[in-house]
Each structure stands twice: as C-alpha cells, then as structure tokens.
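In this view, the complex is presented without one of its protein chains, the others remaining in place.
Take a look at subunit A:
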Amino acid sequence: MYRYDSYDQSIVDARVEEFRDQTQRRLAGQLTEDQFKPLRLMNGLYLQLHAYMLRVAIPYGTLSGRQMRKLGEIAAKYDRGYGHFTTRQNLQYNWIKLADAPDILAELATVEMHAIQTSGNCIRNISSDQYAGVSADEVADPRPWAELLRQWSTFHPEFTYLPRKFKIAVIASEDDRSAMRLHDIGLKLVSRDGRTGAEVYAGGGMGRTPMVAPLIRDFVPEDEIVSYLEACLRVYNRYGRRDNKYKARIKILVHELGVEEYKRQVEEEFAHMRTLGLNPPTEELDRIRAYFAGPAYETGLEDSIDRSDPAFALWVDRQVAAHKQPGYAIVNISLKPRGGIPGDASAEQIALVAELAEQYSLDELRVTHAQNLVLPHVKMADLHAIWQKLDEAGLAEANLDLITDIIACPGLDYCSLANARSIPLAQKLSERFAAADRQKELGELKVKISGCINACGHHHAGHIGVLGVDRKGVENFQLSLGGSGAEDASVGQITGPGFSEDGVVDAIEKVTNLYLEQREEGERFLDTYRRLGMKPFKEAIYG
C-alpha cells in the first residue's frame, strides 16, 4: 500500500488547519453560509436534510487495517455509530456537527486520510478495481496510476473550478468492476510492444443524461498520461457548458462537439502540453509502484477448502473469488444483509473488518463501487475462521451480485437533492427476495436504486434500475431494464409508467418471473433481456 512521505503528509496537515480556520470563521459569524459553502464543499462537507454529511476519500478504494479502524472510531465518536460506503468507494458520515469537522479531519490525517476534493466541481477521488493487484488477468496493478493521478489532481491550480465535477476511474482488466466507461474519464491499462499505457475513454456518466464513454485514444504511454489528461481537462474547462448545471458534465461537451471533434481538440492541446515538461519522471511512477509490489505471499499452501459445513460452502461459492497466488483467495464481505441499508456498517463492524484485514489479509482491504468490502489476500486455510467471525457480526450474507446485493443512494432519508426514499425500497426488495434458493436461481442480477435523477445509485447501469421521482408530492418509482456498468456497459431503458414503492417491488418480481420462464441455457437476466428486448417484459409488467 502507498504510504505518505513528508510532502504528502504536510499537504494534508495544512489542509486540516486551513479548514479549521475557515470553520472557526464560520462559527464566529465572520463568514456567512453563502461564503462558507464553497469552502466546505471543497472538503466534502455537505449540509443535508438533518445534519452535515462528511464524505471521506478512500483513494482507489484501498485501506489498511489502521485506516479502517480509524473510520470506525470516528463513526463511534462523532456520528451515530455507523458509516455509509458509497458507489465512489468513499465513506460518508451522515450526522456530523460542524464544530467537530476539523477534529475529524485531523484524526483522519493521522492515518494518511483526508476529504480533499470529495465534492465541488473538481477532480474527485480516483476510483479503481477492488481486485487490483490480486486478479490474474490484469495488465498491471492500476493503483500506482491512480495514486499518481491523486497527487496530480490534488489542488490542481487550473482544474479546481471546472464546469462540473469530474470523475476518473483506472482499471487494468478485461472485466470491468469499476463502471469505468460511466466515468468522465476512464483509463484502461494495456500493454503494447512491452510498454504499459492506457486506453482513454471520455464523456461517460450517469445523471439525467446517461452516456457510455467512447474511446478517444487507444494508447497513451505511462510517462505521458499527465500531459494527456491536462489536455482533456483544458478543453473541457474552456468549452464545457457553464450556462446550465445539468448540461455541464464533459459527456455533454463530447456529445455536442462530437467525439471526433473533441478528440481533435484534445490532440491539438496535447501536442502543446507535451512540450511543457508536465509529466513526472518514470522514476516517480516506479517509486509509487514499489509500495504496491505484491506482498510476501507464502508458498506451498493448502489450496483446497473443507466444505463440510453447508452454510460455509454456500458463502464460499458466492463470496470468494480466485486470487492470482495459489493458496490465497479474495473474500467479498457483503454490506447487504437481509432488510439492511446497502453500504452501511456499524462502528463495531468496521472495527471487526479492520481486525480481520490485519490478522488475515496482509493488513489490507478494499471498498467496492457496489458498496461492499473486500479482503484481498486471504489464505484459503483461514476462510472458515473468517466466515465464522463475519457471521457473528452479521456480515456473512452470501449474495454477491445477486438480486439482494442492491446498490442504493442515501435518498430522501438523508439527501437534500432526493425526490424519493431509496433505502426503504432497497429493504423491501431485500426482504421479498430473501430466500437463498430463489436468489441463487435468479443468478447474477444487479439492482440499482437512485432517489433522484442525479443517479448516485447508478440506476442507469442496473440490470434492473429504479429511479425515484416526485409526482405531485407523491413518491413514484420508474423501472428500467438492461443497464450494465461492466465491460458490456449499457444504459437501461425505462419500462413505462412508474409505480408506488410496493408496486415497483411487484413489478420486479414479474420481470424476474418472466426471466425464469424464458431464459436459455447459461443466460443471465441481462442476457435474456438483451435477446428478447423490452416488449415481453413490458407485457409481463403492465399486461
């Protein structure tokens, strides 16, 4: 894992003091809320319906046990005893007092963490693959790139007042576990003639105008990625729309200019940028890479699992993924218990996962964009012990990628933008489909719920997506089918008129029943939908 040097630490420490100063001026009445708002928003502090919400950055979703433990301590000390893991691999505290925010940031800084650029119209936390460094098929670990870009984007002088927020993801596998093509810029590492570089995708996003990012360059060598991204961002900063915040994301610029014209402008800017010496030397990426070098794995380990306990075997089949190192496994920890709030974890659960990471996973864990956790380096021989501890803590749900592994935004229970409550719907769905056999029968089925058009719950990318809207003061839920955030990225299509909360649960049941009737051998729900199209599903729902 990356560790701060004195430069990194001093920047984060200075940021804490800067924010402490700004907060004190606000509390003393020297700053009005209007003046304070842009300052706090640069630091992930939102004023929500009931309290301040603080969003903490978890760069590329990687944490050490010590960092995770600190997140739990903060939840217990300053929040109501829990935290919420988000679709950007971050953590949100929902019940923060303004006066405490500087102290929380100071505590985070002691474990090399911060909330810099977790909001505002700037380059946000860089996200990545939760299996980075441990999946067998990756070209290279994408996290050194993500860390290089974290540093490059931190307080970037030219790109801090962009037309709108800007999200970057870096992956390195064919399997896309990061919804890379639904980011403003997505990088996919590739190897060419023995050199590592990136395919660059630009102009993806969700919100009210969902788009899958097109490829704009098939290879940028690793020692030019910074100048290439500066070119992409400069064209966007200069020409992205500022007249309408709903048309301000880069996807609209790329769409309105056309991909070819955007590419042309970027290439022209890049030709200029590459003469300016903006790229760190390769030694810098090598320096960062050294922190991510594979840990000291043991060899000659047992690589079979005692499956005599059926509940354990069920969990292994669902939650455990192949590791590149023989004798090791990747453990997915579900934060989607039956009837629970997707992505929420209590302070005690956070502390337990921190302990498990230290004891069993070479002191490392990951957060996924699907709001779950991962222990990336677990010896197969330890799986049973881990499962027992997770089970005692209510963390042994076996539903990875199944219908109850629901992504949901905080919705109207917390969020001041929301039109509808996402969480109670997620809970109802989780209860309706709770039976393990039924979930297994339905197979991979990604359900994603957003409480408003901003699409924080990624509903456009759900095999089944639900969007909550306000219809004359009443919550209404629109259903969409056929989205995907994976390597086969697509945007879901709305089925038709919306439903009440109970109505949409019934509609989802009808849709899944039709799938079970109509599917062919080996088809997932998404495959059957793509083969049959909307019509039969529509008939099943409204017919």
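One rule holds in what follows: a contact is a pair of C-beta atoms (placed from the backbone, for glycine too) under 8 Å apart; a residue touches a chain by one contact, two chains touch by 3 or more; residues count from 1.
Going forward, contacts and distances are computed from a predicted model.
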> Which of "Probable septum site-determining protein MinC", "Oxidoreductase", "Peptide/nickel transport system permease protein" or "Cytochrome c551 peroxidase" is the UniProt protein name of the chain not shown?
Replying inline: "Oxidoreductase"
> Which is it among A:86, A:178 or A:237 that touches the chain not included here?
Replying inline: A:237
> In the full complex, which of A:47, A:215, A:257 or A:278 touches the chain missing from this view?
Replying inline: A:278
> Looking at A:74, A:105, A:146 or A:162, which makes contact with the chain not pictured?
Replying inline: A:162
>> For review purposes, identify every residue of subunit A that touches the missing chain, sorted by number.
In response: 5, 7, 10-11, 14, 17-18, 21, 38-39, 121, 151-152, 154-163, 234, 237-238, 242, 272, 276-278, 280-281, 283-284, 287
